[in-house]
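Rather than the whole complex, this shows some of its chains in their spots.
Chain IDs A, B and C follow the sequence of writing; residue 1 opens each chain.
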Amino acid sequence: MRFGVVTFPGSNGDHDALSAIELGLQQEVAPVWHKDRSVDGFDALIIPGGFSYGDYLRAGAIARFSPIMEAVTDFAQQGGPILGICNGFQVLAEAGLAPGVLLRNANLSFSCRWVHTRVETGRTAFSNGLQPGTVLRLPIAHGEGRFFVTPEELAHLEERQQIVFRYCDEYGNDDPLANPNGSTDSIAGVCNERGNVVALMPHPERAYDPLLGGDEGLQILGAVLRSGVEAAVGR
Amino acid sequence: MTITTEALREVALTRVEYDQVVELLGREPRPVELGMFGAMWSEHCGYKNSRPLLKKFPTTGPRVVQGPGENAGVVDIGDGIGIAFKIESHNHPSAVEPYQGAATGVGGIVRDIFTMGARPIALLNSLRFGSLDSPRTRYIFDGVVGGIGGYGNCLGIPTVAGDIFFDDSYTGNPLVNAMCVGVVDNSAIMRAKASGVGNLVVLVGADTGRDGIHGATFASVENPEESHRGVIQVGNPFLEKLLLEACLEVLQTEHVVAMQDLGAAGLTSSVVECASSGDVGIEIDVQKVTRREQGMNAYEVMLSESQERMLVVVREEGLEDVRAIFDRWDLHSDVIGRVTGDGNVCIMDGEAVEVNVPASFFVDQCPTYVRDGIESARIANARAFDVDSLPDLSREDVGDALHALMASPNICSREPVVQTYDHTIMSNTVLPPLAGDAAVVRIKGTNKAIAVKTDCNPRYVYLDPYVGGMHAVAEAARNVSCTGAKPIALTNCLNFGSPEKPEGYYQLERAVSGMADAARALETPVVSGNVSLYNESGNEAVFPTPTVGVVGLIEDVSTAVGMTASSGAVLLLAGQHSATIGGSEYLKQRHGMTAGAPPSLDLDLEIRVQKFVQDAIASRMVHAAHDTSEGGLLVAVIEMLDGSLGSALDFSCLASENGGRLDRLYFGEAASRIIIAAAPTQVEALRTLAEAADVPLAEIGRVNTSGVLRMDDATSIPILDLHDSWASGLKR
Amino acid sequence: MGKQQYLVEVFISLKEVVNDPQGLAIRDGLHNLGFDEVDGVRAGKYLQVSVNAGSPEQAQQRTAEMCDTLLANTVIEEYRITVADRATS
């Protein structure tokens, strides 16, 4: 499978995503420049973390208008698998490709640590084959990761199985203390209705080698390789 | 025309120095020339007071690829790979505007690293503040920590280690030292040496504003808050990230002959340094410099310290390619001048000549001062105090004293700070902050890793600058050794008070001597550094603080160990048995004193202990190691225990060497000792190894799952309670 | 062209329904400093935009377009725009 990793001005998770795919997943991968207008030749896209345009207005707000985003949007509409990580989540949310908005962490400070997340549905391109309830230990590193939707929207997301990951304790139990940023209903990751676009705050691409403290991120990155992805996302 | 005292104060030159300028030039300097002399001959750029002292440092060694003198030092770790690193202060700006001061400090040191062609892979910081009880200090602390994280996180460089210390001496003058480490292909190191008459001088990055004018001179005077008049620099980490990527890409071409970032004294120092180190001249036209503000004159353009700018010397035929790369990264670049053959720095403002001075006048002719130091009688008296004349701690009070120490701001957990720094980005961090005594960062594409740590116990340096200087080097190296790495080189930042005071000069001179002797003994040459003098407020100097940053090499990354012991482990103390409460955190906490002689330091023993621990780790005989620093043995043991574990300790074998005193035994401090944790099956082999290495080794306890710390069959304390105290120290 | 430069001020604030931890933190900070008369604080953004336009109305309208597309996230934020009377050419 051939992955593309989009670099915006200020992206800084692009290098990790490239390494994780190449070294961890051992798949083909290439960078995609924000001024490009095509994503032809890629089977899956990663919108990586970082501080696109310095996050100076709102995280992701300026990047969503980059030339490449039109091609990304088309790719999404055709059912192509897209993973937005951290700042990538923010870009996708600003672009309307992922639901919700991301606000400043409730404790107002940047938070870098390992957290536990629970898989809520295996129906998406990046959770395909994972049993709901599976606990993954992943690093987070963000200052604006408080996922927010209104109660009505939350019900809507629940109903359509668009909640993909929730923060939890190490055993997979709900625990408000395990929610690192005050996100609505401890949501860590969501998807679009179809399930081909997945966006999350934790960093699977930094967890691809036990030497770095864990390799459970590979389960997310690798989910898209499993057979049945097309069926799962109705491509 | 006679120059006014006022005008001289503006550029921080003495009348004698001014006369030297006139004599060199054979005429009165023009206004811009005078400003440039002021900046280049400031302590900050010219090292007037420190240059003769720095000659004491060992700067060469088999691994040294680039010693002091460039933007950063470089050491060889094999396979053609170099590690570029340097530490720098941003003390004065941080006193005035903590967030931006610290942020731009990080920005500056990162530029130093990528200017060498190295990709930055790790950041460290060494911080000193007054007491957190004061709201002003709290504000400075929050701002500084926020600025370091804000800038480094945005750049995507992990902040992996550092050290923080609080003492009232820093209340009016906090210290903010930032260190950056990068990786470079040894054959592709770029230097700030202009060459090739006719080559073009390109300025790239931010537009030039009035910010930070006289920053270099301002860093060379006392009382930062009062003396500051310039416009505060506001950092733009986003722009720096673009500059970083673009510069590294531009260096992949064959078109660049030299690169120099704009730091203190802005264009002035970068142009002068490029010309002087290349033995060429440079001519630029300030009208070609894009400004952020209208109405700036040549003087302001030359002395502006606007951040995120880089000077690149490019071959004419390569200009188009180079600019295309900058354009691709949305960076603005201007060709502002060219390299000339006459050795002069020539600054034009359109047709008008503003400066025409041999580059060497600014650099080689900078005056230096060797002064006479005198030890302060007050400090000599404090050192002479016999700490063993104090009443010993009673056994009933051990628990309280331990809790108080665990919660002390100088010892407690750094977690609230460290969590605000991105330390997992770049996917190289093997031992993050808090996991080990030093951070371990792997070198992608190899089996190797480096270990890095900053350190300095300023109390020791205050009480005895020579011994304290040795301690700073030994402790930073020891921390690195505790991960299994072999320390290979160091960088340092000399934060002192005014060298013009005999007491201040004494501290500087003695501390540098101690550092130099330790660095020589430990075979860790000094490859880079920075000097920050005049750290005073209200006529009181800060504690002398020669911060040391050490880089160590681990050949096989899989052997690296942290400091967490596992259940069933035997705890052994390698090295020094005897400790003192002289200059200790305990003495400060319990008796409110900074007094007594700091621990002695036997460099031979230090070398043997570090080598022993490195060897034991490399042969996988121990799974955790931790040095005992502030707080002593007991604190160190608790730091090795996960909350669910407990430990049964027996220090009886150390009692006699500590005069039978409980305070020395439990809370005394000492150099050259490391606690190691090993499986019981390894103990015999370790004893043999220690004996061969001539290192004392004593069993001091066992790790169990009781959740209780049990000491010498007398005192029991729940570990979780101690962890609560430990976790509480920096919280509001 | 008859265009003039207008100084347009944009005030962006979070909608009532959205939690504002920053405002709460500022309020608590003020209370700690003894400003007990403060009941609440809401934190938002203030942008000064220099816009070339043919009339104040046009400046206002174009700035509203900027807000809708980029400056504000209207899912959670609301904005207000003021065009300064005094325009420079």
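In this section, a contact is a pair of C-beta atoms (placed from the backbone, for glycine too) under 8 Å apart; a residue touches a chain by one contact, two chains touch by 3 or more.
Predicted, not measured: the structure shown is a model, and the values here were computed from it.
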Whole assembly, copy number of each distinct chain: A x1, B x1, C x2
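By our rule, only the chains that are shown with their structure count from here on.
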Roughly how many whole angstrom separate the Cα centroids of subunit B and subunit C? 42
Gap in Å, rounded to a whole number, between the CA centres of subunit C and subunit A: 31
Distance between subunit A and subunit B based on Cα centroids, please, to the nearest Å. 36
Within their complex, subunit A touches subunit B through residues 9-10, 12-13, 15-16, 19-20, 35, 50-51, 53-56, 109-113, 139, 141, 143, 203, 205-206, 208-209, 211-213
Hey, which residues of subunit C end up touching subunit A in the complex? 17-19, 21-22, 25, 70-71, 73, 75-76
Going by the contact rule at the top, pick out the subunit B residues touching subunit A in the complex. 149-150, 153-156, 236-239, 241-242, 328-330, 418-430, 432, 442, 444, 557-558
